[in-house]
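In what follows, a structure is listed as structure tokens, so that the remarks can point back to it.
Here the complex is missing one protein chain, while the rest keep their positions.
Chain naming follows the written order as A, B and C, and within any one chain the residues start at number 1.
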Amino acid sequence: MSQASASLAAPRAAVSPWPARYRAVRAQSQALCAPLLPEDTVVQPVIDVSPPKWHLAHTTWFWETFLLKEYAPGYQLFHPEYAFLFNSYYNSLGSRVNRADRGTLSRPPLADVVAYRAHVDAAMAALLARTDLPPAVYELVELGLQHEQQHQELLATDIKYILSTSPLAPAYLKSASSADSDDAIVSPLHAKEAAWLPVPGGIYRIGFQEEGFCFDNELAAHDVLVAPFELQNRLVTNADYLAFIETGGYRDFRYWMGEGWDLAQAEGWEAPLYWTRRDGAWYRFTHHGLQPVAPAAPVTHISFYEADAYANWAGARLPTEAEWETAARHFGATPAGGTWLESQRFDPQPLPADADPAQCHQLLGDCWEWTYSAYHAYPGYSRAAGALGEYNGKFMVNQLVLRGGSCATPESHIRVSYRNFFHADKRWQFTGIRLARSVDSVNI
Amino acid sequence: MSQASASLAAPRAAVSPWPARYRAVRAQSQALCAPLLPEDTVVQPVIDVSPPKWHLAHTTWFWETFLLKEYAPGYQLFHPEYAFLFNSYYNSLGSRVNRADRGTLSRPPLADVVAYRAHVDAAMAALLARTDLPPAVYELVELGLQHEQQHQELLATDIKYILSTSPLAPAYLKSASSADSDDAIVSPLHAKEAAWLPVPGGIYRIGFQEEGFCFDNELAAHDVLVAPFELQNRLVTNADYLAFIETGGYRDFRYWMGEGWDLAQAEGWEAPLYWTRRDGAWYRFTHHGLQPVAPAAPVTHISFYEADAYANWAGARLPTEAEWETAARHFGATPAGGTWLESQRFDPQPLPADADPAQCHQLLGDCWEWTYSAYHAYPGYSRAAGALGEYNGKFMVNQLVLRGGSCATPESHIRVSYRNFFHADKRWQFTGIRLARSVDSVNI
Amino acid sequence: MSQASASLAAPRAAVSPWPARYRAVRAQSQALCAPLLPEDTVVQPVIDVSPPKWHLAHTTWFWETFLLKEYAPGYQLFHPEYAFLFNSYYNSLGSRVNRADRGTLSRPPLADVVAYRAHVDAAMAALLARTDLPPAVYELVELGLQHEQQHQELLATDIKYILSTSPLAPAYLKSASSADSDDAIVSPLHAKEAAWLPVPGGIYRIGFQEEGFCFDNELAAHDVLVAPFELQNRLVTNADYLAFIETGGYRDFRYWMGEGWDLAQAEGWEAPLYWTRRDGAWYRFTHHGLQPVAPAAPVTHISFYEADAYANWAGARLPTEAEWETAARHFGATPAGGTWLESQRFDPQPLPADADPAQCHQLLGDCWEWTYSAYHAYPGYSRAAGALGEYNGKFMVNQLVLRGGSCATPESHIRVSYRNFFHADKRWQFTGIRLARSVDSVNI
Partner (left out) sequence: MSQASASLAAPRAAVSPWPARYRAVRAQSQALCAPLLPEDTVVQPVIDVSPPKWHLAHTTWFWETFLLKEYAPGYQLFHPEYAFLFNSYYNSLGSRVNRADRGTLSRPPLADVVAYRAHVDAAMAALLARTDLPPAVYELVELGLQHEQQHQELLATDIKYILSTSPLAPAYLKSASSADSDDAIVSPLHAKEAAWLPVPGGIYRIGFQEEGFCFDNELAAHDVLVAPFELQNRLVTNADYLAFIETGGYRDFRYWMGEGWDLAQAEGWEAPLYWTRRDGAWYRFTHHGLQPVAPAAPVTHISFYEADAYANWAGARLPTEAEWETAARHFGATPAGGTWLESQRFDPQPLPADADPAQCHQLLGDCWEWTYSAYHAYPGYSRAAGALGEYNGKFMVNQLVLRGGSCATPESHIRVSYRNFFHADKRWQFTGIRLARSVDSVNI
């Protein structure tokens, strides 16, 4: 198995935690779809966005394929065609629906997918009730749970995109409004410039070094040489970014990577994804419908190209992946205090008014932070044998690393060593900007 | 108004027939969607195919736009954005959703569209209850009904395409099986070659010349000079077409138009749309799920390119539009006996065993018959003023005329002068082939 | 052979005219390329435009393939790969270079193509010196000459397009300036509206009915019923067309076919091809470089869409093919007085000041006139056997007929029955507009 699980000692005494965890994670996926109508679960407005119905089925296919078919004797497939319909990208597992065609399939309908989930959940409950399972099974269960959490994040962001395409600007959540707008009190931390926090140079170890689960791409832990640098103590805010927009950041090629500039021109970008100007004011489409842009909230839904151009404009740069992880370890970043999927805010939140400027905030949660590091294999990485070898390894070129998780990430899913990755042009995730700068002095 | 209505004497005495006709036509649209799930009503697998939800809304928009906004004082729009969302192609009426993006919109959901229909139907009922309406209103009501019937045919064919994209091959109708397959008794008319029926040459008048409604494109009626020719007494059957397939018709460029050949190669065509070969036998996806190809039934779902190639292979040709209408008038074609939407067969049917070979069969109903005539304006045609001038006129180039209606056409919708039109590559309508040949003799 | 040659009695007595005709036509092709640099003969800026080097080679390939390989025993191919390199579109003759890739081939260079021409010309001279050739050979020679003349027209228009792509606006001919600009004296015929000339209705015979050569697509001659109509006595001029431009013709969809409107928007059309506005005045790229638009000269380089939109704007229509040929025969059109390739004007010319308004001018020469008739087979047309069956027949759908020849057509190449054809969007030929209108009266 390609995903490491350093201390996956299958719990034997007392009550096994696995059935409850399984149920909780699975329930969370369906809860995310509860506000949707069947129509919302079918469409695929752009190739990156998969239909929610597909996510619900694909995560279920994962359990059926890697657990039930292998370890549950006598398991009956729910439907023989589903392996073809809901395989995402595993060449090892045969042909599949073209990614661009996921939104053309009205059948099976949502109700059948829900029945598929129930069928698989029942079989998984029976499997997890056993006490004779080898450790490899628990490793796969862990992977399945992590995999489903990854799709929960995609569900949150894909749903947003889907609802955004309608001029009706429908709200996913009607009850609570996004915290975005309660900006009456602006934190002093936002009213002035962000502070620079130093990180000393040295040889640091990055990659997964703790107990528990990690993805194979976080291994092997290895040493890196980091020159002294400084990191801003918070994410770049909408107010910061508006200054970039208003001083012509989208019209001056000198800040931009060449491919980013060409794309921005071709697509007519002049603000982050989901922003629209009405009567001179900027609004954003959110999970709560159209909302005014809140100055103190972190800017989000920007591509690497925009993040990089902003950093150039600001006279700074993006951190490298090694710098980011080094800083996160140095500042003792923890998930506490971040905005996560469970909050149902679905937007990065402003810092509280009493946030300490000497601390480094928002490293985990709120926004994925673009780094200026390509998503490549770590030293010592090797692909696993079998289908799971396709989980991460084959994507390790042409993409950039993002760190820290976002307001759409389940809180239990993140680590300081977690490596997310997207192409430089992608904007539909909750991506944001953290600035870094070099210390012009000696190397260590 | 561009659509002619020669004898549209608004009924004054006795009970007006309009409310009942309106209700019947509107109910038929919704009945067509009754077997669908909400998911089926959203998707647009190819640009030609519109989501059923869109058809239901667009036909309603037509009533709102052309009748209620004009003639119902105090009418309240159901929703201000719907004019943008459900305009099909009227530049006169402002911007609209790109045709290719109709399948990206999950909202408004089907339930809202149904409510929209009810809202408009109530207002239309009130309007039609009045006795003081000018004749122009009844002309527009007639046009609205005809327009809705056109979309009923599209609903039938678009639903078929949508369901066909799933490898699950779901059946739209589960109850009755397609008559296609009860082929135990094959009509003697099919067992031997079709007969050629002569049509004498002469000056004939074509175009609409009767009482009642016609579309503007059927006008002006005008004289044409027709050389003597012969027409086959029935449509080309699947058995006929299989001979073309099996003798290499799809592999021999000599039968094909150049653009058709290139397309057939690029797309890998080797049979009509919806055909698939399993274990050496041919099957077709139908409204009743996957069915064996029935030899005696007319071949359908073929492009002009295939119809023309077949005719070349058979040593014959397709009739011109003038020949077709002349023959239909000559042979006294009527809708009786044809297969229509109301039959819910959703497939052209074989001739009965006792069909008279001396008669010309299947001219109306079953399959639209490709002609070798471009869809151009008739002499004396002129576009109407206003938005309805866009109904037909702007399409009068680059397409070919089809005649006679199909098993998806409402029976009351057809006439011998009716002109349907599609691009040469289209296959998703119930299109078929009728062969003609010239009489090598003197002109008149 | 598919091309008819009603009276192709091979001349036997006296001196055969064939060798001289052959030499003259072949020399004309090379003369057209004389002003070019080798660089000009290679490029293919758009798919419609072939490199001049390719035209010179392809016409030569035609002689080699259809004459020398068949009828010249012992003929040695110039190069075995040339059959692949210079086949245009004959599937019968095997694979070939993709049309879009003709401009990627720098080799063979122009010098080799010229040597190829000399090699073939020598062999053809030997062949034509014989006195024992069967009539079929002379039919093929005639076809080869006509074929080469067709490519001469394409050479003229393709060269223009090639030179136009450079911002240097190089002149093909430096000596003479285009007559376009000597507009000091504007013909009174242009200063006022064009006159309408009546053509009586009746049954007319169209198609080739004379002695000599015609293409197979001009056959069979057949009777058509023509309603009485009127035709303008001259082509539409630049001044006429400027009024269309200036009154918003390119911005009002109501004049346009739907597909034409969409294309014009996508491409940003606001004037004919080659027009450019500088400091408020319109200029045109011509074979003589950039020239001011001459008001009295016929408008040219317009698509069918533009011709049709102009006619709608002008309250008229384009003639049908049958009307055009009927009128041309009725008015006794002859090539005399028209502007042809041999004039080296390479632009349609204004009428002389003393042109008789009661005559119908410019029917032959100057501009190909768009008709509102699809390019379909005539009754009785059938494709020839063998490769030459691909010459015309496979193009007989999706295109429109143009009539009359242009300033780039060799004068000896035209007839009143000649049928040219292009897709509705093409603009790089010398295409123009002749208006027609129906007589609102009785049919005959």
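Basically, a residue touches a chain if its C-beta (ideal position, glycine included) is under 8 Å from a C-beta of that chain, and two chains touch if they have at least 3 such contacts.
The structure presented is a predicted model; accordingly, all values stated were derived computationally and were not measured.
Engineer: Touched by the hidden chain, which of the shown chains?
Structural biologist: A, C
Engineer: Hey, which of A:261, A:310 or A:324 is the one touching the hidden chain?
Structural biologist: Per the contact definition at the top, the residue touching the missing chain is A:261.
Engineer: What does the interface between chain A and the hidden chain look like in terms of residue numbers?
Structural biologist: For chain A, the residues touching the absent chain are 89, 91-92, 203, 222-225, 227, 253-254, 256-261, 304, 308, 372-374, 376-377, 379-380, 383, 389-390, 394-398, 400, 424, 438, 440, 443-444.
Engineer: Touching the absent chain: which residues on chain C qualify?
Structural biologist: Against the left-out chain, chain C lists 37-45, 53, 79, 81, 84-85, 101, 103-111, 162-163, 165-168, 170.
As a working rule, only the chains that are shown with their structure count from here on.
Engineer: So that we know how the chains sit together, what is the shape of their touch graph: line, ring, star, complete or other?
Structural biologist: Graph shape here is a line: each chain touches the next, no loop.
Engineer: Among the chains, which is located farthest from chain C on the basis of C-alpha centroids?
Structural biologist: Measuring from the centre of chain C, the most distant chain centre belongs to A.
Engineer: Give, as an integer number of Å, the spacing between the C-alpha centres of chain C and chain B.
Structural biologist: 38
Engineer: Would you mind pulling out the distance in Å between where the CA atoms of chain A average out and where those of chain B do?
Structural biologist: Going by mean C-alpha positions, chain A sits 48 Å from chain B.
Engineer: Residues of chain B touching 2+ other chains?
Structural biologist: Counting only residues that touch two or more other chains, chain B contributes none.
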